[in-house]
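Have a look at the structure below, then the notes.
For this depiction, one protein chain was excluded, whereas all remaining protein chains were kept in their positions.
Labels run A, B and C following the written order; every chain starts at residue 1.
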Amino acid sequence: MTSICGTDYHVFSWDRWSAGRVTPPRTMGHEFVGEVVAVGTDVRSLKPGDRVSGESHRVCGVCLQCRTGQAHVCADTRIFGVDIDGCFCEQVCIPEASLWRNPSDLSLELACIQDPLGNAVHAVMAGDVAGRSFAVLGCGPIGLMAIAVARACGAAGIVATDTRPYRLELATRMGADATVNVAERDAEQAILDFRPSGVDVALEMSGAPPAIRAAFRVARRGGRVSLMGIPSAPVELDMAEDLVMKGLDIRCIVGRRLYETWATMSALLASGRLGVSPVITHRLSWMRFAEGMDLMGKGLCGKVILEMDG
Amino acid sequence: MTSICGTDYHVFSWDRWSAGRVTPPRTMGHEFVGEVVAVGTDVRSLKPGDRVSGESHRVCGVCLQCRTGQAHVCADTRIFGVDIDGCFCEQVCIPEASLWRNPSDLSLELACIQDPLGNAVHAVMAGDVAGRSFAVLGCGPIGLMAIAVARACGAAGIVATDTRPYRLELATRMGADATVNVAERDAEQAILDFRPSGVDVALEMSGAPPAIRAAFRVARRGGRVSLMGIPSAPVELDMAEDLVMKGLDIRCIVGRRLYETWATMSALLASGRLGVSPVITHRLSWMRFAEGMDLMGKGLCGKVILEMDG
Amino acid sequence: MTSICGTDYHVFSWDRWSAGRVTPPRTMGHEFVGEVVAVGTDVRSLKPGDRVSGESHRVCGVCLQCRTGQAHVCADTRIFGVDIDGCFCEQVCIPEASLWRNPSDLSLELACIQDPLGNAVHAVMAGDVAGRSFAVLGCGPIGLMAIAVARACGAAGIVATDTRPYRLELATRMGADATVNVAERDAEQAILDFRPSGVDVALEMSGAPPAIRAAFRVARRGGRVSLMGIPSAPVELDMAEDLVMKGLDIRCIVGRRLYETWATMSALLASGRLGVSPVITHRLSWMRFAEGMDLMGKGLCGKVILEMDG
Partner (left out) sequence: MTSICGTDYHVFSWDRWSAGRVTPPRTMGHEFVGEVVAVGTDVRSLKPGDRVSGESHRVCGVCLQCRTGQAHVCADTRIFGVDIDGCFCEQVCIPEASLWRNPSDLSLELACIQDPLGNAVHAVMAGDVAGRSFAVLGCGPIGLMAIAVARACGAAGIVATDTRPYRLELATRMGADATVNVAERDAEQAILDFRPSGVDVALEMSGAPPAIRAAFRVARRGGRVSLMGIPSAPVELDMAEDLVMKGLDIRCIVGRRLYETWATMSALLASGRLGVSPVITHRLSWMRFAEGMDLMGKGLCGKVILEMDG
């Protein structure tokens, strides 16, 4: 079973980034759950029949970052389904080091979406969560999952923003206490209405310059901003007022911590208290792949699962 | 409104510790919620009508610890209701620095028990919580509250131990996934049945030497032990096997962080998702004070609230 | 004894910021060491004869930030010598809570400059130091002191940048392993020549937009940037490439942690191993105040001490 990531949509639509990065022919896709059918002679932790998911960042394993707990920023990362062949296929060969064995009672669908869920876990848990108020700016699938993660970990008040009513409705189902349609209202003012002194933590999940600026403005003095959205052009910031003099802590989030994030995520999923299921809005046969891509383009979905038939 | 702490029971029963520490006459009690009736001329953050609770540790404010975020271990701490007159009375004078203003919509009962709840929050949050498995050894009121706190903050699996069925039944209501009556079963084995590789975090809340030893043994390699129970005699430990070679992190917990713990606790309570209410098992008129003490002595209660009449 | 801060120079030259912030008449100055001549009735930690320095940020003491270890970002901060009368005078009344008692054997000059030295300590110690490589962008007095602090705390390789040869020569004396005159060479390239994979920590101490951009670029993947310089206009950043995708940790530095920074700084000074003295380049009679300001304006000084006569 696989699911569609925003990156897959970029490649599918062959945008400028894809044309510069991807060398066809390339099997796309990096979110999956599957069953081990065979293992190499040196593999010790897995055996045929194990149900596994995979980390999409194929890292070098020997650089300073890989050896000191920061493999998520390894300079030699190759992305599964982008730089090398991915998982939109029937069988694929993956190194033991990039696989995560799932508990046997975890649903296939939840197991399948762990790669993006890990981004959400990483962004939320890059600082204190319990008892903290959160603003989640941008309700794409990862932003939506971040709401559920924050909620499961004791966040005290979550406000979410987006421009699409469909996504804001999902945000409420994921556990947001309030939502703001920033096509209609000013994000900064609406979030300060929710928490007049600012939120403890702002998660920037959109990459939109106005949201980035708002994230810094709505974080309280001494608060945290996790930056995960990727803006497509330089962004102008009032660094004096909005960053330095507020004493913010800013965490730039890329990928997942290998494998601290996976271990925490796996335990949260196993506990049954991480209410992330509403993000899965569509289950399609993999033959209806293009339909899933179309939903992604229109923002009329959360996570789209692609299932093999029979 | 006040509630009865184990310390109050010690003083009431005039045990050896009390006889050595308390100088009568002394107004007992340190857990309360009340209304400000008047403030001094320099008070800026409170006004008559505010609903407040109080920190029982009256600290010096000027020592190294007080000035560097460790006021909870100030060497000059005087305890409200022990070293100075406490709150089992109609009105009491408390410095602004020892008061915490409650949100107006917080229930009186929850506001009242924040001093001991803060111990639980401190013990649980002295390290990572979300996605971690917990063993709570000792289900007195603070141990019970720790279960609810861990649950609210994303703990993934909580096993609780005690010798009293009444308390274990409460543990389940507070959110424990499993309970162990250590009068009947070996704590270590039972906890390892729950998590075969050991728990990520062991909270020692009893002070009983066998529980202390079990806490170190059931923590997984590289795990955390929070020590809060106070043993009444020296304890013998297999430090080589059970501590050093396992690479444990051990956090000794006393009081509450002033006021990080209060801020987090207050936000958790305000969120409505901290399910701590079941710990409040009795509500008595303050005239029935001795009856509450009797329940405490027998362990047939969680938290006992004392209410003024009319 | 007092010393001149860059802020004093701003007020002295009555720039736009000063005209908007300062209400004359106002006694300037906030860096000092002095002797207690009298104490109020409630003062417990100080007595006449004690040698004290002072924290320039007069904070409210009761807000969330003040109560949770973040008083340096208290929204109600009044700055001594800016918002209220300061220390360029013979005697001044200061609350006990804003004073720090110096060890009796600490030199007056070192005691005097602790307020700005604390900024340096805060910026350097906002993350790991020992064994880390540092780039210090901007060698004003606080940047210079940051070099000595990093050196004393085990930094492994420090490169410093500025446009003024006088300051770069001082940087070498403070312990920099390499200096770069960014009026002559490209900062980014020169720092990468020093550490080809980037530095572990970049300290932005200048507020100049090119230096801010360089700080993000020269930090290694997964590294830290401490931002302390205050730019006077919005700054444009390539957030995607230079921040988010590198997984940086960014710490915005304002003031000093009350009083963690003071405690650490005081112990470092007492150890005699913090080689910060070269930053003190001028000792003037306070009658020659204007001369000191002139040196500040021209950048031909490190720290300027003003001494009372006789």
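What we mean here is this: a contact is a pair of C-beta atoms (placed from the backbone, for glycine too) under 8 Å apart; a residue touches a chain by one contact, two chains touch by 3 or more.
Computed from a prediction, not measured in an experiment: that's the story for all the values here.
S.K.: Which of B:84, B:108 or B:254 touches the chain that is not shown?
M.R.: B:254
S.K.: Looking beyond the chains shown, say which of C:230, C:270 or C:293 touches the absent one.
M.R.: C:270
S.K.: Tell me which residue among B:19, B:183, B:245 or B:300 touches the hidden chain in the full complex.
M.R.: Touching the chain that is not displayed is residue B:245.
S.K.: Would you indicate which residue among C:95, C:131, C:165 or C:297 is in contact with the undisplayed chain?
M.R.: C:131
S.K.: Name, in rising order, the residues on chain C that touch the hidden chain in the full complex.
M.R.: 125, 129-133, 152-157, 263-268, 270-271, 273-274
S.K.: Touching the hidden chain in the full complex, which residues of chain A are there? Just list them.
M.R.: Chain A touches the missing chain through residues 44-45, 60, 62, 64, 67-69, 96, 258-260, 262-263.
S.K.: Kindly note down the residues of chain B that lie in touch with the hidden chain.
M.R.: So the residues of chain B touching the unseen chain are 64-65, 70, 72-75, 197, 207, 212, 220-222, 227-232, 234-240, 243-255.
As a convention for this text, only the chains that are shown with their structure count from here on.
S.K.: Would the interface of chain B with chain C count as same or different, where same needs over half of all numbers used to appear in both copies?
M.R.: Looking at both copies, the contact residues mostly coincide.
S.K.: Can you give the whole-Å distance between the Cα centres of chain B and chain C?
M.R.: 41
S.K.: Can you list the chain B residues in contact with two or more other chains?
M.R.: Within chain B, the residues that touch at least two other chains are 263.
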